[in-house]
Structures are given as structure tokens and as C-alpha cells.
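The complex appears here without one of its protein chains, the remainder shown in place.
Order of writing sets the chain letters: A, B and C. Residues in each chain are counted from 1.
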Amino acid sequence: MLSPMPTDWHVQLKPNKVGPGEGWKNIMVKVGIFGATGYAGFELVDLLQKHDEVEVVFCTSESSAGMTLDEIYAQGPHWPLIKSADAPLDQVDAVFLCLPHAASAATAVRARAAGCRVIDLSADFRLKSLETYEEWYKVEHPRPEWLQEAVYGLTEHARDEVKEADIVACPGCYPTSVLIPLNPIVKAGGVKAGAHIIADSKTGVSGGGRKAKLLYHHVEVQDNMTPYGIGQSHRHWAEMSEKLAGWSNGNGAPELIFSPHLMAIPRGILSTIYVPLKDGWDAEKVRALYEDAYGDEPFVKVLPEGKLATVAHAVRSNRVAIGMTVAAGMLILTCAIDNLTKGSSGQAVQNFNLMYGFEETTALL
Amino acid sequence: MLSPMPTDWHVQLKPNKVGPGEGWKNIMVKVGIFGATGYAGFELVDLLQKHDEVEVVFCTSESSAGMTLDEIYAQGPHWPLIKSADAPLDQVDAVFLCLPHAASAATAVRARAAGCRVIDLSADFRLKSLETYEEWYKVEHPRPEWLQEAVYGLTEHARDEVKEADIVACPGCYPTSVLIPLNPIVKAGGVKAGAHIIADSKTGVSGGGRKAKLLYHHVEVQDNMTPYGIGQSHRHWAEMSEKLAGWSNGNGAPELIFSPHLMAIPRGILSTIYVPLKDGWDAEKVRALYEDAYGDEPFVKVLPEGKLATVAHAVRSNRVAIGMTVAAGMLILTCAIDNLTKGSSGQAVQNFNLMYGFEETTALL
Amino acid sequence: MLSPMPTDWHVQLKPNKVGPGEGWKNIMVKVGIFGATGYAGFELVDLLQKHDEVEVVFCTSESSAGMTLDEIYAQGPHWPLIKSADAPLDQVDAVFLCLPHAASAATAVRARAAGCRVIDLSADFRLKSLETYEEWYKVEHPRPEWLQEAVYGLTEHARDEVKEADIVACPGCYPTSVLIPLNPIVKAGGVKAGAHIIADSKTGVSGGGRKAKLLYHHVEVQDNMTPYGIGQSHRHWAEMSEKLAGWSNGNGAPELIFSPHLMAIPRGILSTIYVPLKDGWDAEKVRALYEDAYGDEPFVKVLPEGKLATVAHAVRSNRVAIGMTVAAGMLILTCAIDNLTKGSSGQAVQNFNLMYGFEETTALL
Partner (left out) sequence: MLSPMPTDWHVQLKPNKVGPGEGWKNIMVKVGIFGATGYAGFELVDLLQKHDEVEVVFCTSESSAGMTLDEIYAQGPHWPLIKSADAPLDQVDAVFLCLPHAASAATAVRARAAGCRVIDLSADFRLKSLETYEEWYKVEHPRPEWLQEAVYGLTEHARDEVKEADIVACPGCYPTSVLIPLNPIVKAGGVKAGAHIIADSKTGVSGGGRKAKLLYHHVEVQDNMTPYGIGQSHRHWAEMSEKLAGWSNGNGAPELIFSPHLMAIPRGILSTIYVPLKDGWDAEKVRALYEDAYGDEPFVKVLPEGKLATVAHAVRSNRVAIGMTVAAGMLILTCAIDNLTKGSSGQAVQNFNLMYGFEETTALL
């Protein structure tokens, strides 16, 4: 039988660096990727190929087990795909879970039992409240106690915890684009009491995942713009609200309105966020706050006055670009990220780097 | 002299209907189009070709005079383009002005002197306040007194005035997408006192006009999303604020925040509008208000519960689709129009139909 | 149970023209549409709404029966969808079949038994050779004898037969874009003996149909260009080859190479066709041939010297634009059509108009 694509592309291109099953010199950390054929999974594959101190020991895919990654992605490496059940957990130090919720938690249980540290890209460990989890995700959690133990890996605001964590829950793509810009003003108590914060977010289509759905058919998406799940009805609303409440101690949690929109581009998120300011807060004070908060961050870019964040600032990078505008007592934050990088696999690698003592920016610049 | 495209496409396709210089049977109204080669101008050409009771006597273009429309647009009719100065105003009943501001007002002066009724697609007659006009448009107005006389042609809310008007100012594209959904709730006094109304609007690229600018280069736009002029700094903010204030008598004018964004699609606007509701207003009361306001309108579609407006609802049509969502005391209106049709030339034709006693939907269905 | 979208949009917009179940004045022909929710089916719905002398009595959809068209398409009319088996064939004069092959032939059998004339948009009646049909479509044909009787509805070249036909097989989208430009030169014997004709065709994504496939996922298609089925391996190659052979009597049938490509746009086809010319044929002689062949056609546009066909010449219209270039003895034909209009439903309506004695361009301008 002929293999559909029996190539050695990866080996050709990276002669000093090979895939699963062969040894690398100076390898420090061995990892496995669960769910490697989704958009986030493949982005992770792509990033980890640039990481000189990681060996990817296995990649799983339930639907494509038996195939190789280059059969799925034109530029993918010639790496075999195996069933999740066949993953040799005893051979890796850590696992990345790019799985749907519930499947992710179940796999985390297996991985922890094998002693692996877990970097989870699903929603299964993002929330602290079991009640909220069950309300929004409609499943039972196999290890409710781990919700407290897991670290919410919004890296810039959780470095110390991430370093020591055994389970890191990488934030959702929308929450990353909303919480990073909101953190300073909310923590500083700059939000007007009783007012709504509105996050009007726009995402590229890869945010919906690699699914054969009419909703994502090119003809349905192209030349269109589609709001969905607006108000307080999207799961990411619950995730953001919990985090904002946690940051508002003593200030009263602001009410969040969140409106996601699907736009006709493959990747990138732009969130336009409206924050009514408390008296005494003006453009200058806000700017000072943000430059103080993020001035030294390698991935967060506070844009100069008069500049607004655009998808182009962040796409195909781990960057977060933040623009600030104040008008009529309203702070308007524009924030751009790439949903697959900082909003997903890039932040996962950033957290991984912290967990294993690498330079935080390794494989991400 | 050789014409670059000496075709008779239009004549072929519309054997019973020919262009400037030849007679039509049963013609009722003769019109001229100033600025026929821009996107709005050509959309008007396209619409008026379907209007059986209009004769287009001339089309002007300063940059392309001497050419024909089919040299500019692949599907355009073989109609000659002339300089504005050469337009035979004595041969037409009405003129459509698809010109930049200031140029439009100057042409209106000429056209009115020749006895023509004017349908203006520029901003020159949209504002009532001369002071606001001069502040935002940085030019002197040649006929300040006409600002009062001109009718703001948001058709659904100005039918009686439009019918009698000699100058109709067609609303801006963004204002159309914001004011039509806001009118009922603002007029009804349903907006929470002292709160901001936020309009987060997204437009297709044709909204910026047919200009050779790097800003609109395909490579710069594609795969990108760009906010610009957000807060209270876009000219359309001034236009909308004036109209909202006019509708708020006794209720206190709500403060508007307006954030336009450029998206990577050719045409269409989606405005997501956030209106904090006064106590006593809930989803049911809002729905009743809107169905009452727009239930019988031929072009305005109040979407059923749970449905949100998308660009696909309105693109390439004169439709206005309005979705309503209420969450945590916030009314979220989603409104879709086509910026070149209802947001520009379609509404112009709708107004024209009223001015000359045609069925309002003529050439628009 | 609440219908998801209980609107009367269509009735609102077309007060004098209603859908199935109600009567129209002056109706001349009653039709049914099988497969109304695919892209070709809905294009047909869209076109027939503009046809004043047609009543659409029913629309079928196996997957969406029980819903209405406006639940599927944002701008669709509020027409009910029924199962194919429930179609009241006795109430219509003609049926349009927008079905997959095999399903189409089976439905044609039912429709002919009920006395309906059939306009088929599938491949089931396009080929004359039963052997070719079975080889390429891998099914048995229920009425092999109808292959001879059915008329291949490449309208410009089959007017007399179409008028009288009981079964019209509308050509495939690619074949329309290749055969119309090739007909004159092939019939005139201008092709160099023994040479290959090459048709390099590019299609918009709607050409693949409205199917939930990863292949058509926005992220897979956008920013990409994908050849497929090139050489002599696409079913449309067989269709074209049969017709070219038929036109080549005495001249020897040219060998066709056909290379379809999927491009990242929703609709439109551009075929670039390479025809090695027989000695004695030059640009001038070719031009004269084409202007003679198509100069009076309402939908075929022979572009002037130096102009090439682009998708923009034809998209969202029933037009066929043909450009001609001669270089080094090679005639390069560029041909643009809209795959859903002239390449499918537009040509179907054009044929329908001929069959029932309407002006050929009715509802198509």
C-alpha cells in the first residue's frame, strides 16, 4: 500500500532536528501533543519545531491516527499521528492538551497519573468555580478539586504560579484579548461604580476550530460579518467575569457585556473595550498606569498616543498590542492578538518556558 | 481618436433602454449624476438603469471626462463621462451629487440656480448647525441658510418632508446604520439618563471611497481589521449626535461614543450598538416598540427573537436588518446595511422616488 | 412549536408578488424547484423572483424540509421547503432540478411521467454517450434513451432545439466557460491539427457546492489557490471533449487538457484557454470570426482588442466576457462567467425563457 505522502520533508528541512522516535542532542524536555491536527494543535507543532530544547515525542489525533501531519497540513512535518489511547505518557515530561473540554479533563487525569505536567488549552481548568463550570459546560468535572490547584495561565499576571504549576489552564482566546487590557484599570479601581464594561470582540475564522461546518464554509463567511452569542451568553463571558471579579476586591465587580463577532479573515482578534472611568481618571493617568504595568513586558506593546491596535500588529506573533483612547469619560481600549498564538498555543509555549526554566520568549520571537 | 472601449454593451443588454443622448419612451424624470465614477456614483448608475421612469441625461467625472463608464467598471454601461462644468443643467429635472463635501455644495448652488431639485450624497447639507459644519468640515458653507431648508433624508423618518424638498441630504453610511436602529428607543425615552450610547461600527472598504491610497491597498486591508477615528473624533459622530439630540427633546440627549472599524470585505456595514435601558424597559417592551415602529416598512427588517443582524442580511440590497438583545439592562442592537445602497445610493433613489411620486421601492427590489 | 423565523419578509418586499400557495395575476408558467437550498438552487430562487411570469409552486430540500428559505439564506424569501417526495408535480408545468446526479435522473423520470418539462442542472442528461456517462458517473442511467432526446442547453448554440425540448440539460459551469469561447474556432477548423487545446480554469468556491467539508473551510481556502483534477481526470473534461468532438466533424477532434483550480473567492470562473492556430489564422481573422459569431448575442461580450476577461466582467450576471490574444501562433482566449448564473441557474432561466416563449433575457438583466 502506498502511503499518501511518504515524504521526509521535515527531515530535509531540519537536518539536525527530527521528530518522534529519534533522538535529539541536548534535549531537555520531552512532550506530547494531544489534538495536534486542530488549528491550535498545529500552531503548537509549528512553534515547538523552533524550540531547540523540546522533543515532541508524540502527536495524537482521533480522526487522523495512522496518517502523518504533512498529510493534513501542506507545510506540516512528516510526523506520525496516533490515537490518544496509545500515547506513551511514560516517555514524556509534559503534555499539551489541544482537546475539546471534557476530553481534556479526562486526559489530564491520565497524564497526571503518569506524572506529567499538564498545559491545557481547553476550558476544563480555567474556572475556579465548579458551579460556574458545570452551568456553562454542562458536564461533570472529573477532578473538581483541581480547579483550585490549576493555575490560570494569563502569563503576564501569573508568572510565579505558572513556574510551579502542575496544571496550567491557558486562557481562552477572547479572554486573553480582553483581560490583558482590562487588568490594570480594573485592579487600580479606575472603573466607574455601577457601570458596564463592554467588550466588542472580532475574531478570525480559525477561532471556531477546524470543523466541517456550513457555518465556516468560505462562501458563508467571505464578504460577511456575523455577531453571535452576544450579551452574557458566551462561555468566555463567564471566564472573564470570574477573573474580573477576582481583580476587583473592594472595588465592586464591574458588569461585563461581551459581544463576539466572526469576521472574514483566517486569524487574529481585535477587541474594542469600553470602560467608563471613575472621576479623576483621565487619558494621562491611564497612560501612566498602562506604561507602568506593561512597559517591560516582552510581548505586550502599549501603543503610543493616537495609535490604535489593529490585527496587523499581532497576527502570526505572540504579541499583544494595546491602544488607549479617552473620550467623554470613556476609556476605549483596542487590543489585538493572534487567536492561535497569544490567544492559544503561543501563550501555552510561553507558560511552558516558565515551567521549565527557559527564557520566556524562546521559540516565540 | 480611438475610444479605448468602443462597445455597445449597454445597448445590447437593454435594447429598449438606452443611455444619454437618446430618447426613451414614457420617460418621466430626467436626471444628471455628478461624480459617477466613485463607488456610490456607480452604484447609483447601476440602480437607475433598473428604473424605468428615469432618464440619465449626463454623468460627470473630473478625472475621467472623455472616457465612458464601461472603461472604468467592467460591467458599466457605455455612457460618456463629461466634466462637471459641461453638465447641461437645463436639460434635467434633478441632480444626484456624489461629490466630496464643498464641491457638492458649490454644485448644488449651480443646480438650484438652474431650477433642479438636488439629491446630495455628500455631507454638505446634513447638519442643521452651521457652526458644527464649519468645525468638522473646515470650509465655509456657500449657502448657510440652506442648511435649515434641506431635508435630512433618513427616509423612514422624513417621508413628508422629502416629498416636498428641493434639497435632500442623504445621511452618511454609518449614521444610517446607527440612527435607524436608535430612533425608536431614543424617541421613546428608553435610554438610561446620563449613560453613554456606544456604537461599534464595522464597514467594508468601499466605504472609504475609490481612492488610490496605500490605506486601501489589498495587502494592507486583507487579513486585517483596523479601528480609526474612534470616540468622538469622526465626522459622522457629529452628524449622529445632532440627530439624536433632536430626537431626545425632554429626555436629555444621550452621550454618543462611536467607533468605526475597517474590515476586509468590499461592502456592508455592521453596527453593534449598546444602549443602557431606563428602568422599566425589558426585552419584551423593546420588541413591541420596534415592531410597531418598523413592522410595515418595506426595507427595514426587525429580526425575530434570538436572531442577530449580519452583513449577509443586507449586502447588495437596500435593506436594513435589526436584531435586538437585552442583557443586564443593556439593549444591544445589531444593525446591518449595505453602505453603498441604503447607506448611500439606494437611500438616494428611495428619496428620489418619494420626491417624484414613484412607488418608494422602485428600482430597489 | 415556534418557527425559528416566522417572517413575511418576501411578502413585505414584493407586495404584488407572493410565493407558493397564493395566486399571482397574469401568471403564465408554474414551476417547481428541486434542491432549492444549494447555491445553484438559491440562485434560481433569486432569479425567478424577478420573473413576472413565473409562479414558483414549490421548493424542495431533503435536509431542510419543514423550514423556510429565509432560515437558510439571510435574504431568502419566506417560502416553505418540502421533501422531494411530497412535491405536487401535477400542479406545475415545468421543474428545475438542482440535484446531484442520479437523484436528478430519478426525479426527471417522475416529472416526465407527470407531464412536466424538465430543466436539469445536474450532469444526468449532458452526455450523449451512455458509455461515457457510466464510466465517469459510476451509476446506471434510468432512461438511457433520453440521453439522445435531451437537449444540451448551451443556449447560444442550441436555441431551436431548446425551444422544443422536454428535457434540457444545462451545461456544467466549467464547460460553459470553455465551450462558448471555443465553439467558433473549433467549428471553423482553426485549430492546428494534432495539437492540444489547454483550458486552465479557475473557479470560486461556490462551484464546489454548499457542503460542510473541510476542503471549503474558510481557513483552508482563504489565501490559497488549489489545482485539482487536472489533465483529463475531471468529469467536466468528458463533457467538454464530447461536445468538441461533435463540433470538429471533418477537422479531427482536438485533444483537450483541462485544469481546474479553486480560488479564494465566492463566485466566478475565469478560464484561460490556449488554442494552437492552424496556419493562416491570425489575430485579425480570429477577431472577425468571434465578432461574427457573438456580435448580436445579448449575453456574450467579445472584448475589444487588448482587453482581457476578468471575473469582474461577469460576476453576479448572466454575461460571458471573451478576450482574445494571439502570440506566436497561439490563440489565448480568456473567458469569464459567473458559475452560479451563466454557469448554472442563469443559463437555466435563459433556456426556460426560450422553452416558454418569453424574451430570452427576462429576469436576467
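Some observations on this one:
The rule is simple: a contact is a pair of C-beta atoms (placed from the backbone, for glycine too) under 8 Å apart; a residue touches a chain by one contact, two chains touch by 3 or more.
Keep in mind that this is a model prediction, so the values were computed, not measured.
Taking the complete complex into account, B:Ala264 is the one of B:Leu81, B:Val162, B:Ala264 or B:Val300 that touches the chain left out. Looking at C:Ile167, C:Met263 or C:Ala363, the residue that reaches the missing chain in the full complex is C:Met263. Considering the full assembly, C:Asp223 is the residue among C:Glu135, C:Asp223, C:Asp282 or C:Glu305 that touches the omitted chain.
Not every partner is drawn; the one left out touches subunit B at residues 39, 204-206, 210-214, 216-219, 221-223, 264-267. For subunit C, the list of residues touching the undisplayed chain reads 196, 198, 200, 202, 204, 220, 222-228, 230-233, 255, 257, 259, 261, 263-268, 270, 272, 274, 276, 308-312, 315, 323, 325-330, 332, 334.
In the full complex, subunit A makes contact with the omitted chain through residues 2, 4-7, 9, 12-14, 73-75, 223, 297-299, 301, 303-307, 310, 312-314, 316-317, 319, 321, 361, 365.
Quick note on the criterion: only the chains that are shown with their structure count from here on.
Spacing of subunit A relative to subunit C, judged by their CA centroids, is 45 angstrom.
In terms of their C-alpha centroids, the spacing between subunit B and subunit C amounts to 35 Å. We define each chain's centre as the mean of its Cα atoms; on that basis subunit A and subunit B are separated by 41 Å.
Shown for subunit B are the residues that touch two or more other chains, namely 223, 310, 312.
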